[in-house]
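Yeah, one chain of the complex is gone here, protein chain that is, but the others are all in their spots.
Up next, subunit A:
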Amino acid sequence: MKKADIVIKGSKDGLTFYLDSQCDFSDLVIAIEQKLASADCFLVGAHVNVDVGLRKLTEEQIERLRILFPSYGLILRGITSWSDSEGNNDEGEGAIMKGNRERIYQIANHLYESSERPEPAGESRNLESKESIVSFVPAAMEAPPSSLSTAATDDGAENEAPIITLGGDEQTLLIQRTLRSGQTVRYPGNVVILGDVNPGAEVIAGGNIIVMGVFRGVAHAGALGSLDAVVTAYRLRPTQLRIANHITRPPDEDDDGPDHPEIGRIRDGMVTIERYHYGSKSFGKDA
């Protein structure tokens, strides 16, 4: 029997879980639970849309999903099904398209500004924690489906085409600013930051974290469980470094660390930090 396939992608309103529409619903639930459990605290508080593809959900199944996500601390925003013409794409989101095609993610440095969400009055603790989670997930841009085959494409589409073919399933978020104390970036793919990450800021990525600046905050790479995720920074001075389910912090006797770029990753079951060598196979999945 085929294993239930789940793909998590970022979209304008949070994360979207694309669910296999072929397998049994019960397998799907198990697969989701595994995914959420392995994600640890990574997804807590995230807004989630569920796309069930062509599957037609029964009332109970919808109810099951409604309970499932909140029980892992996620906020379910909507369920999209493509099974019939009405759909229930209540978000009215033009960007939600059929299928699991690769998506290109916009450069998203402006997205922090939209972090203010209306808060219910009176829940000041709750308020604080929500406020500090800055919404970062970029709007999905659907690759023009026909751009590869149609001759009459405009320049933009032509430029995008090579990226699509190279990109495979990789998603990367580019942030062109400094992350300050209290700001959090969560992203299921890789995160690249052109700026510093200050103490008190957090970057949590399903994939790798690359910082072209000083990293002084908390990094969590491979937060969905990937042991070969890496964290590289121009200057790596993290408060705490987490990769998959490993947590480390720098030694207490506090020197400033070396003046060269470094890479942190798991080696022999331990998080190690080494000098980053250009041209070596030190980067990423060198299996």
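Criterion: contacts are C-beta pairs under 8 Å (C-beta built on N, C-alpha and C of every residue); 3 or more make two chains touch, one makes a residue touch a chain; residues count from 1.
The rule is short, and it goes like this: contacts and distances are computed from a predicted model.
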> Under which of the names "(Fe-S)-binding protein", "Septum site-determining protein MinD", "ABC transporter permease subunit" or "Fe-S cluster assembly protein SufB" is the non-displayed chain listed in UniProt?
Replying inline: "Septum site-determining protein MinD"
> Per the definition of touch given earlier, which of A:T16, A:S81, A:N198 or A:S226 contacts the omitted chain?
Replying inline: A:N198
> Which residue, A:S71, A:S181 or A:T272, contacts the hidden chain when the whole complex is considered?
Replying inline: A:S181
> Residues on subunit A that touch the omitted chain in the whole complex?
Replying inline: 112-113, 115-116, 124, 128, 131, 134, 178-183, 196, 198-200, 216
